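Got a structure here, written out as structure tokens. Questions coming.
A protein chain is absent from this complex, but the other protein chains hold their places.
Up next is subunit A:
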Amino acid sequence: MMECLDTIGDYALRSLGYGERLLPRTDFTLCQQFTLIGSGMIWNVYFGVVALLTGFALATAVAVGKASRHLWIRKPAEWFVFIFRGSPLFIQFFFGYFLFLSLKQAYPAWGPFTSAWLGAALVLFLNTSAYSAEIFYGALRSIPKGDVEAADAYGLTGLPRFRRVIWPTMLRLAWPSYTNEAIFLFQATTLVFFSGFPATQQKGDALYYANYFADKTFNPFIPYPILAGYFIILTLCIIGVFGWINGRLNRHLPQDRRARLKLRPQVIR
């Protein structure tokens, strides 16, 4: 037990570069696997949260752009969504990494983008923006006609109309799908260190460490289920937070008309 506390002290922040420098090499204990894989989860949470928060703003903008009547606004938005939804995230990561690498050679200022914390976060940000934009666009198109007519009747136009009527309704309609998108996004973060972005000094995410243990022990039956367990916990947290927001968004509606969060099995992208 004491030994395990020592291990936690040594490796809990290993993924950020603090604590013991060398990863365990022999005599792997369960405690080490739990601690290191858990330590890697810090990165998964970081990528997910950053991409989700920044992506939300761009997604709203792209969704409104896609619903625009002006060709010059609509076309770029449509292409943005098609490019990021139509190609595998894995290839996007590779392309992004090598693009940043080439840019770095020409302009050294691009240096930080070749490391995962910025470069991969940027790719994830663009990717989740495209997926969320498609969800928001679908919601924009299914806003009840009566809501918009009511806003017109109150004399609301332009930005106030959008901010007070259209945007909240859009969010309310889109929220169940957006919750799924958030779950997919967190799961997609596991691709980062397998797609070009290097894990410098073995500072990797949860899958990186799980893979490390599976490689060293030739036994996939322990590290991957641990990783799966962590992800189930993370998914439950996301559902909790998004469910609370869903309740806030729907609090003015009668109980039986509230949209329930429906979860579908996740998919790769």
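In the analysis below, a contact is a pair of C-beta atoms (placed from the backbone, for glycine too) under 8 Å apart; a residue touches a chain by one contact, two chains touch by 3 or more; residues count from 1.
Here, contacts and distances are computed from a predicted model.
In the listed set "Nitrite reductase", "Tat pathway signal sequence domain protein", "Arginine ABC transporter permease protein ArtQ" or "MinD superfamily P-loop ATPase, contains an inserted ferredoxin domain", the entry agreeing with the UniProt name of the missing subunit chain is "Arginine ABC transporter permease protein ArtQ". When the whole complex is considered, the residue among A:A182, A:A210 or A:L249 that touches the unshown chain is A:A210. When you scan A:Y46, A:F90 or A:W167 for touch with the missing chain, the hit is A:F90.
Residues 26, 28, 82-83, 86-92, 94-95, 98-99, 101-102, 105, 183, 187-188, 190-191, 194, 207, 210-211, 214, 216-221, 224, 227-228, 231-232, 235, 263, 265-269 of subunit A touch the missing chain (whole complex, contact as defined above).
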